[in-house]
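A protein chain is absent from this complex, but the other protein chains hold their places.
When the chains are written out, they are named A and B in that same order, and each has its own residue count from 1.
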Amino acid sequence: MRKISVRVACFLALLLSYCSQPERAPEEVRVRLAVDPETLNPVNYSRAESLQIINLLFQSLLSADLGTNTIKPFLAEAMPSVERQDSITLFTYEIRKEAEWTDGSPVTAQDVAFTLKVAKAPLLNNESLKPQLEFIKDIRLDAGNPQRFTFVCSGFAPEMELLTGDFFILPAYLYDPENLLLHLNVADLHNGQQAVAQDEKLKTFAAQFNTPAFGHDPRLLQGSGGYVLENWQNGQYLTLTRKKDWWGNNTSNTQHLTANPQRVSFQVIPDITTALLALQNRQLDVLENIPAHEFEQLRKQESFLKDYNLHTPDAYDFYYAGINTRNPKFSDKRTRQAIAHLLDVNNIIQVSQMSYATPTVGIIPPSVKEFYNSNLQPINHDANKASTLLQEAEWIREADGWFKNIDGKREQLTVEVIYRAGNTNFENAAAILKQNASHLDIPVQVQGEESTLLSSRSKQHNFELYFRSLSGNPFAFNFKPLLHTAYAGMGGLNYTGFGTSESDSILDKISGTVPDREQQAVLLRRLQEIMQEEAAIIPMYYTKERLAVHRRFTNTKVSGLKPGYDVSAFTLKQE
Amino acid sequence: MRHLWHSILKLWRSKWGFRLALVYLLLFVAVALILPWLPLPFSPSMLDTNHTFLPPLSAKAIATGHWLGTDGLGRDVFTNTLFGARTTILISFPVMLLATALGLVMGTGAGFWGNDKLKLRRSTALAGVLASSAALYYGLYLPLQLRQLESGSVYIAGALAVLLVLLLILGLAAIILQKKRNFWSTAIRIPVDAVVMRITEAVTSVPRFVVILVLASFVPPSLPILVLLLVLTLWPDVARLSRAEMARIKQLSYFEAGRSMGTPPVRLVWRHALPNLVGPVLVAFTFGLGGLLALESTLSFLNIGVPSELVSWGRIIAGVRSNTSAWWLVAIPGTALSVTILALYTCSHYLSITFGLKRHS
Partner (left out) sequence: MPAHLLRKVLLLVPAAWLAGTLVFLLSRLIPGSYGENQILNVEASFYSKSSQQSREQAFREYQQKNGLDKPLFYFSLSPTAVPDTLHRVYPEPRRKQLEQLALSVGSWPEVAAYDLQVQRIQSLPLPLSKQEQQAISTLRYSSSFPALEQAAELLQNKPVTPEVAQRLAALNQALEALVDSRQILASLLPRLSWHGIQNQYHSWLVAALSGDFGNSYRTGRPALTEVRQGIGNTLLLLLVSMLVVLAMALELSILMVRRKLLWLRRALLPSLFILDSVPALVLAFLLLVLLANPAFLQLFPVYGMGYYTSGSLSAWQQLSLKLQYMALPMLTLVLVNLPYLTSQVHTSLQAALQASYSRTAKAKGLSEGQVIRRHALRNALLPIITIVSDFLPALVSGSILIETVFAIPGIGRLLVESVLARDTPVLVLIVLVVLVVRALSYFSADILYTKADPRLKHSIL
């Protein structure tokens, strides 16, 4: 017995002896991932985590530079030249001369054509990219310059320029060494010819391409980016190492093409609580999306601040409430305005974001000063005003609530609030709305819905009020699919049914003719006014990103754009 | 019944642990039931957004009346813990009652009839199978399909009418077939015991938590469905126990005597078997209730199968995820949960000693 006790004691001692934290290599950046990226296939990824990593392996023609929050040419030499013809638009690009693949061969227009074929071909697992490149009808290669080419796109929209550059270019030599797709052409694939699906070579290629290897194998995940995949322990961690002599480091005056840290290691830590503890143990160098309350606590910890910088850049996540205007109870805009007055945005921000958010009057981020309508007054919590508005909308207050005759039926004013189950921000907002409405005897029923159910209810217009968020950006402001009445039908993105003839014409103008930015600003400001008046979409706030970065790094390019920093730019501070 | 009452009374007099646990449980149930009429300073969903994450018994907490602190929205932890108790009782009690009833019926049936005591004519068996499939189609599937129609009630009434006619025809057909001596009138044995045991094995072959997790992902979160899922996974425990007890009771001489005198089975079971079953079943009931409380709070913590607005202990505990330093969000409902389970286990423990049963999981 004694022997066993000794053994148990030894075991415990062994455990405790290992409880000191492991040493860290200084040139490595350690980042948290909330979930395993699952696949790194540059054509068929679906998670933001995958995108963050693929961005270090592969490159697109254009991309956002987080240092300046602007779109910059990455693989392209410069922004494309645009030429509009009747029903088509031409975008002409030239790829950087020095750009090369891992094996040293240059990136050419052929690679771009190959990528388009992969995106458009049938049989391949390309469902997530295919709809996005639907508007590119064809590619024209320049006979004289192997790195110059032109996209032929149908119609025109202001975001097209951005979209033509927004997909990863694949290495044809690596993905298709037997040239199985060479004989196909982009225009045929675009037109969806039946014969193509029977093509034997394509079938062979599909059989290869659809294997998981194209999303996992380090030998295949080699693009023109500065890093290669070194190790991937599923569900635990994933490391990238810098290429030995990457071409991007040799280009002059391109601050945004970087690959500085020797190694980037991504740790999969699903639970934010555990991630925070890891950060406090100095086991992570960067952590984004820190819950507001924890962030506030970190801010007070002297010892933590010695090692980490805290940042709160303005993010582009728009949080709003949407009211179904088709519902007879809410078809009067004064009723909707009354609800807007009950929302109490400031309190919601205080509770769920601890003031790390900016209230907004409209859909444009307040940080985009050029277009934000600063003349509008935000709608504040005002129960009296709400009650006046309800009376104007012909609701009559009785002992047990508000009533109105709608289509001959006596209806009570009740609100059913839905949001995505598990989202505490919305849960809090709904609780506050419920509390404020209860003072006016308006019963509010709150239900968190599973995301599939929520989107099907929104699509089928089977809701009264929902809370949602919208991920925005500072680059393009074409709200037509979101706000135009042409998209208010079943399945369209205009779930609330917002729209007046004036707002429709504004949206048409913004998406059609290219006005100068000044004129665009006038239109967008007016749009915000109309939206506030209509109160179908009640804007609440834009969040601030909350992140911590270790102090030993500079040039972190902290930004409101996701993921909030550019890990490839991190450089060690010179001590 | 009298025997049970006497044993409990004896326990009450002799064991202070049992007395304590029982008093706690009775108080707990009483408070939970009359809670809505108690003059509490706060309601469970009342927000106090100026005072979020107040630690218990801090100066600010005492000043604002939130003695046991508040959560991230300024909801009073004390009130929420009380209302969480109410939710727990309102869910767990009916679930356990239903599961016990179902288990009791299945278990005593299996124990009583065994594999060869229940005989049915072929015609009756066939009519039964046909009738239940008709009932499934017209009584369950079609109404569910027709429910969303505009004048759905007319259609549903139609479906039920068709079902009624079908059942009548089947009944008549069975009777006519029985009249003559032929293939259909011969009796076959129904292996009740084997069937029930196979079903309990099937239900328990996969851990309960896994079953509920998988099934709950297929349906929208709602209380009735959760209750149904819990009942469907909980009954085998009681069924096994009552089957074993029934098999034992069946061997007793007075039972044999009653049987040979031709007493109808229902009366036999009701008169002689049930009084003997009550004790063991009560033990299983209290013990199962304890496990159910833990399961229910885990589910509401994971937010699986539970409506989001429900005030529950699991939800309060989940609040610690957004602020790790708010230890009281774990400690207070955690203590309430543990103490309640402890009280239930204590009762179960003493009862099982009285009824001479071994403790089981």
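Assume a contact is a pair of C-beta atoms (placed from the backbone, for glycine too) under 8 Å apart; a residue touches a chain by one contact, two chains touch by 3 or more.
As the structure is a computational prediction, the values presented were derived from the model and not from experiment.
*Asks:* Going by the contact rule already stated, which one of B:Leu120, B:Ala135, B:Val162 or B:Leu310 would touch the omitted chain in the full complex?
*Replies:* B:Val162
*Asks:* Looking beyond the chains shown, say which of A:Asn473, A:Gln520 or A:Asn555 touches the absent one.
*Replies:* A:Asn473
*Asks:* Applying the definition given at the start, please give the residues of chain A touching the unseen chain.
*Replies:* Contacting residues on chain A, toward the hidden partner: 1, 4-5, 8, 14-16, 18-19, 21-22, 30, 35-36, 38-39, 41, 44, 46, 122-123, 125, 127-128, 130-132, 134, 157-159, 162-163, 210, 212, 215-216, 231, 233-237, 239, 265, 267-271, 273-275, 277-278, 280-281, 283, 326, 450-453, 455-456, 459-460, 470-473, 475-482, 485-486, 488-493, 499.
*Asks:* What is the set of chain B residues that contact the non-displayed chain in the whole complex?
*Replies:* Given the touch definition above, chain B has residues 137-138, 141-142, 145-146, 148-151, 154-155, 158-159, 162, 201-202, 205-210, 213-219, 290, 293-294, 297-298, 301-302, 304, 314, 317, 320, 324-325, 327, 330-331, 334, 337-339, 341-342, 345-346, 349, 358-359, 361 touching the missing chain.
Convention: only the chains that are shown with their structure count from here on.
*Asks:* For chain A and chain B, let me know how many angstrom lie between their CA-based centres, rounded off.
*Replies:* 45
*Asks:* Would you pull the chain A residues touching chain B in the complex into a rising list?
*Replies:* 271-273, 276-277, 291, 293-294, 297, 347, 350-351, 421-422, 424, 427-428, 431-432, 434-435, 445-450, 453
*Asks:* Touching chain A in the complex: which residues of chain B?
*Replies:* Residues of chain B touching chain A: 45-47, 49, 52-53, 72-74, 220-221, 303, 307-309, 320-325.
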